[in-house]
Structure formats: structure tokens, C-alpha cells
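Input: a single structure, listed below in C-alpha cells.
With one protein chain withheld, the remaining protein chains of the complex are depicted in position.
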Amino acid sequence: MSSLLWWIFASMAIGGAMGTVTRRSPVASLLFLVVSFFSIAAIYVILGAHFIAAVQVIVYAGAILVLFLFVIMLLNLGHDYRSDLRGGAWMLAGSVAAGLIFWAIASSAVQPASVPDLGGRQSIDAAVQQLNAVGAIAEPLFRDFAVPFELTSILLLVAIVGAVLLAKRRV
Amino acid sequence: MEAFHPTLLWAIVLLPLVGFAVNGLTAFAAPDRKSIPTWIGPGVVGLAFVIAVSSFFGMRAAGVEEPVVQTLWQWIAVGGLRIDAALQLDALSIVMTLVVTGVGFLIHVFSVGYMREDAGYARYFAYLNLFVFFMLLLVLGSSFPLMFVGWEGVGLCSYLLIGFWFADREKADAGKKAFIVNRIGDFGFLIAMFMLYANIGSLDFVTVFAQAPATFAYGGAAVTAITLFLFLGATGKSAQIPLYVWLPDAMAGPTPVSALIHAATMVTGGVYLVARAGVLFSLAPISSVVVTGVGALTALFAATIGLMQYDIKKVLAYSTVSQLGYMFIGVGAGAYAAGIFHLMTHAFFKALLFLGSGAVIHSMHEAFHHTHKDWDAQDMRNMGGLRHHMPITWVTMWIATLAIAGVWPFAGFFSKDEIIWQVGAHAVGPFAAWYRVYWVLALTAAVLTAFYMTRLMVLTFHGENRSGDAERKHLHEVSPVMWVPLAVLAGLATVGGWLNVPEAISETPVLGWLPGSEWLHEWLHPVTEAADGLAAANGVSVVDAAPFGGGEVLWAVLSVALALGTIMVAASVIGRRKYRPATESPAPRGFAAVLYHKWYVDEIYDIVVVRPVLAISRSLSRIVDGFLIDGTVNGAGYVSRAFGWVGSRMQTGQVNTYAFALVGGVLIVIALVVFG
Partner (left out) sequence: MLTQSMILASLLFAIGVAGVIFRRNAIILFLCIELMLNAVNLMFVALSTAIGIQGQVFVFFVMTVAAAEAAVGLAIIISIFRLRETVDMKDFNLLRW
């Protein structure tokens, strides 16, 4: 059952990605990407990462992409239907490069020895069972990864200030 | 005998250099101050002569047998090669030094009168002094490289002096020709030095000649090659076949230069080289035959050309080439003392002949200058009957002519006779036939010598004067500063031969009524004994008879008779012929034209050597230099710019491109990690 679901959502994700890359209109591109993100969130759930799925929907699809949409509307780009895809040579080069990337990464993925099975899924499920889904992430986050967590908050502060400053009109 | 320390040996060499410096400065700063070069120029050479004479007497008193080497400083010390700046004083070098400084001094004095009107007076004496410096270095150097320094230096000074009036294109070209042809010979000298160093490991005369008999096999390839290359250098410097072509052209220089450089001193450098390297030549009989042969052939060849020349200096130039051939006959046949003897006597009478002709040219030039006639002052067809106008010159030049023709008791008789006798006496052993041929050639050349010299005298001094009526009034004898050296040289040409009267002759009546006997032979014995001993040890013997019979005395008398007879025949033949001035004379025809045009040797050289070399260098310049080298260098620049252009194409300033490059880089890294 989950396998079938996985396949459905996987094809939706791929379809969304293809649409993002090939659409002329920026808005259409963005909407396809939203579809892709939702599918990926569903796949997260299938893989047992409930919290991450929720964060994906809330932050990524909900905040970041909406921000993108706002910028598109701000810059009034929605009306331009001229194609901005590069010429034939670039297409060929890009496709070849992308193909090579895919093959390079995937070929190492299919080797059984490359990924040791350390019983991750079981431990995650056990943690979710014990604490809830949020707690399962929160515990390593605040315990083992406390310093990166604090640094990330500083990063966000800097990003906020930077974004405001950069986008300000001349004073 | 006590050890002999020559005093002021270095001063002999240094004085002319000082003279060069002073005169050169004068030429730069005050070219019109004629008094400085007048005194400094001849003065330094005269002073050097005095020191040389005192060294000579010192040597005689001390009875020096071994060469005295005075090292001044260490010049080159590289690896195993050690060459010092050192002067070698021995019997041979002192003789050469006396000749160079003595005759040089007389010529310097003559030049004071000859060059008085010239604007380059100071420059002339500067070059002349520099020349004497280099020549002394050549004869006094104690090693082959030092001799080579002098060798090259006299070549340089020859170029400077031949092209003295460099504004005239022809004269400048003559200087170039001399230098370039000399260079060909110098190449031979260098190769010989390299081979000597490779075989013996040293280049000092003392060391080389001591070790040569042990190092080289008699008649072996190594020593034959070395000596032949040395002789190549000698043919360049001493104007033998095939490298004689520069000497007639060198007559473009002032006449005293021709007297000093191309008669008495520089051209004798080759003879000195062969005599100095006598040890090597006696180890290589084939080279000796070659040297003698080239000398004999040149003697005859040049004499034939001299028969038909009309320029007085050209006749003397070819005469010099011919007499140098005699010297090489002497030293080639192993008679080193005879060759050096002829060198000495030739210096006397040839310098006298050149200076005398210089006096004639000086007078003719003045006469034509007065009447603004643009005739050639050196063409004998424009002269004639000058004995009435220039008696001192006439008498002294006749003395020189008798000397060069080999008439007893003048100097040339003894030296030339001895050479002819020696080459005949060596006609035994494996090369007997060759030496017999050379003997015949030498005799023939002697006859021709007497003929063309008489022709010169008759055309110039006897008969009717053809210069023109207006000019005749201006012809007069030269000033004392010019005819006193002539008189001194005439005296030397008379008594100079009495230094070395062969035993056979000094015992005969009439011919032997002379003071002195084989003095030069004995004096040079310490230098030549090594070579003579080697020759004797290797089976070279000497007979006491001429090739076709007869003793020394008989042939001496015969040669005098032959010379006198030729003179009389020539005088009557030439005297009877009617000559017209040069502009009205017909061009020579037939065989005479061939002789007049010097057997077309210059033209042949031009076609065979000069034009192909020029063509090759032009094509090399176009192909190798223009196309290959410039192409490579420009191509390298072009390739760098092309690389730069390609590289710049990658800087599009666009993110997409950079992202693409990033992806490419990632792929490469992954490939390296996964598959590496």
C-alpha cells in the first residue's frame, strides 16, 4: 500500500519538477513547484518523518514559495510570456550535465554496500512512540545539536536584517 | 753561462701601445696638432728598437741557448687550460723583433713626410703604432693563443689602415676584403690550436714543442692535420694561394702602410708561424711538401701576374706574394734559417721598393695636383724618365731591384739562392720528384722576378717622360725626411745579405770576398735544432747537389748570370717599346689580358664562393630567421593570445554559465572519488 502511494507521490514530484523547469510563465513554474513540494511532504510521511513533513508544508510550501509569489507580483513579471529558455546548445549541454549528475549520484545509491542498515527506521519509530513526533526531533536538536541551533538563530537574525536593508528604497 | 734576465722586455711591446693611446687621443681631441704624432709616432718605435738592440746584445753576451720566458700575469686558467700573458725571448723572436722595430721605425719616419698633408695624420700614426704593438705581440708571444691575439690584432690594424681613406667606397671595400679573407685563414689557426690542446693539453711553445715528438707519430694523421690547418692560417695572413686575393686590393691604403704591413711585417707572420712550429712540421713530411708546393706555385703564379700590371703598387704587391712564396719554399723544405733570412732581406728591399714607389707617387700626385690633371698618379704608363727628376729614389730603387733579382753582392742573392739550393738539396727520399718540380718552379719564378722588376724600373725611371709638359716642371725629389729612410734601407739591402754567406760560397774567389759568414744560421740554431734533429732522425737527408747536377757554387754563379741576363734582355725589350699614357693606351689583348686580369681569380671566387654564400645567407635569412624563428616567436605570442581569448570567452558574467561550470567541476570530483 505505502509502496503504491510512494509511487504516486513520486511521479507527482517528478511531474512538478519538470513543469517548474519548462514553463514559460513564472507563476506557472511556481505553482508546479508547489505541487512538487507537497508530494515530497507526502513522501516524508511515508518515510516516517512526520515533523519534517509538517515543516516542509508550513515553511517551504507555505512561506518560502509564497514569498516568491509575492516577489513575482511585486516585480510584475506575470505578464511576460516570452520564453526565457536558452538556446539549443545550452539545452544539450544542460541535459547532458544533468544526466551525468543523475547517473553519478544514483549509481552510488544503488550499490547495496554504500548505505549500511543501522536500523534507523526502528529507532525513529521508537522515539516517536516514546515522545511524540515533535519531541523525537527536539530531543537531539536541543541536546546534541544545541550550538548549531543557536547559530542558526543568529543566521536568521542576520538574514532578516539583510533582507530588509537590501530591499529598502533609498533613504 | 749565467742566467739571462732581459730588462724591459715588456717595454718593447708596451711602448707602441702607449704611442697608440697618445696619438689616438690627439686624433680625437686635437687632430690638427701635427707635432705630437710626428714625435710620438716614430719615437716609440725607435725607442723599442733601441731596447731590442740592447736585449740582442745582452743575449749574445750571455750566450743564451734556451728560450727565456717572462711571465707578466696569468691570463686564462680554466680547467686544465692555462695561458699566461708571457713573452718569449729567443733567437728567432729577437730577429723578428729587430726587423719589425727597425724597418718599422724607418717607415714611420718616411710617413712623417708622406702623410703630412693628410687630415687624418694623428689617426694614421695611432693605427700604425697599434699595428706595431700587435705585431710585436705576435712575434714575442710565448704561446699560440697569445700569438693569435697578435695575429688577429694585426689583421684588425690592416683593415683600419687599408681602409684609411674610408670615404672612398672602393678603399673601404678593400679593407673589408682583407679582413674577411684573413678570417678564413684564422679559422684554420683556431682548429689547429684546438687540436693541439686536445692532443698535448697545453698551448705554450716550450711545452708543446718539447712534448710533440713523443705525442705525435711521425707522419701521422693528427700532426699532419694540425700543421695543415696552421698552414691554412698562414696562407691567409701571408697571402698564398688560395687566400692571396686581399693583398693586391690592399694597395688602396697609404703607401707606407703597404711597405710596413704588406711587405715587411704582417705578411711575414705566416712564415714566422711555420718557422716557430718547425718541430711540428718536421714531424709531418706531407705537410712540408704541401707548404713547399704552395709556396712554389704561388711564387710562379704571382710573378706571371706581375708581368702585366701597370699600377706600380700592384706590381710590387704581386712581387710580395711571389717572394712570400719563396719564404714558404724555404721553411717548407725544412730550411728554416733560409726562410727567415729571406724574410729579413725581403723586409729591407721590399720596404725600400714600396717607400720608393711612395716617393714617386707623392711627386706624381703633387704634379698632377698643381695642373689639376686627373690622371692616375700610380699608373706607370703616365711616368717615365723620372731618373732626371728623382735621382736618389732612382738609385735606391735600382739597388732594391738588384737585390730582389738576386744579383751578387746584394741581399737578395744570398737568401734567394740559399732557398733554391735547399729545396733542390732536399730532393731525396719519398718526395724527391715533388721537390725537383719545386726547384724548377723557383728558378722560373726568379727569372720572371728579374723581368718584371726591370720592367717596372724602365717604365718608371727611364725613357721619355709621359706625364705631360706642364706636369714635368713640378716633378722633383722628395724631402729629406723621406729619402733618408730610403738611403738607410738601400744600405741594408746591400749589406744585409752578408749576415749569412754559405760556406761553399765564402770559400770561392770573388764571390766570397765578403765579411761575415753563416752567422744567421748559427744564431738560429738553438731554435731550429729540434726540428732539424727530428728530420734527420726520421730519415730526411740532404744531398749536396742540385737536382740536375752541379754544386752550390756553380748554381750560384749560374743564377747571378741568369739574373743579370734577364735584366739586360728586359731593359732592351721594354725600353724599345713605345708606351702611351694610361688614358691613351689600348687595352691588353690575348694572353696578356689574362695576366692583366690576374687570371680572373677574383671573378672566379666571386662566382664560386661569394655569390653562393650571399644567396645562402639571403635564403637563410628569409626562411630560417623570418619564417621559422620569427614565426615561432610570433606564433608563441599568438598562441598565448589565443588561449587568453578562449579563456576570456568563459567569463560571460552570467550565472548560468558559472552554474554549468560548477556542475562540471562537481562531476569531475565525483568521478575522481568514485572511480579514482
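As written, the chains take the letters A and B, and residue 1 is the first residue of each chain.
As a convention for this text, contacts are C-beta pairs under 8 Å (C-beta built on N, C-alpha and C of every residue); 3 or more make two chains touch, one makes a residue touch a chain.
Predicted model, so just to flag it, every value in this text is computed and none were measured.
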| request: Using the touch rule from the top, list residues of chain B that touch the missing partner. | output: 648, 651-656, 659-660, 663
| note | The missing chain sits against chain A at residues 2-3, 6, 10, 13-14, 17-18, 20-21, 26, 29-30, 33, 36-37, 40, 43-44, 46-49, 51-52, 55-56, 59-60, 63-65, 67-68, 71-72, 74-75, 77, 84-86, 90-91, 93-95, 97-99, 101-102, 105-106, 109-110, 115-118, 120-121, 123-124, 127, 136-137, 140-141, 144-145, 148, 152, 155-156, 158-160, 162-167, 169
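Here is the rule we go by: only the chains that are shown with their structure count from here on.
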| Centroid distance [mean C-alpha coordinates] between chain B and chain A, Å | 100
| field | chain B residues within the chain A interface of the complex | value | 656, 660, 663-664, 666-667, 670-671, 674
| remark: The residues of chain A that touch chain B in their complex are 86, 90, 93-94, 97-98, 100-101, 104-105, 107-108
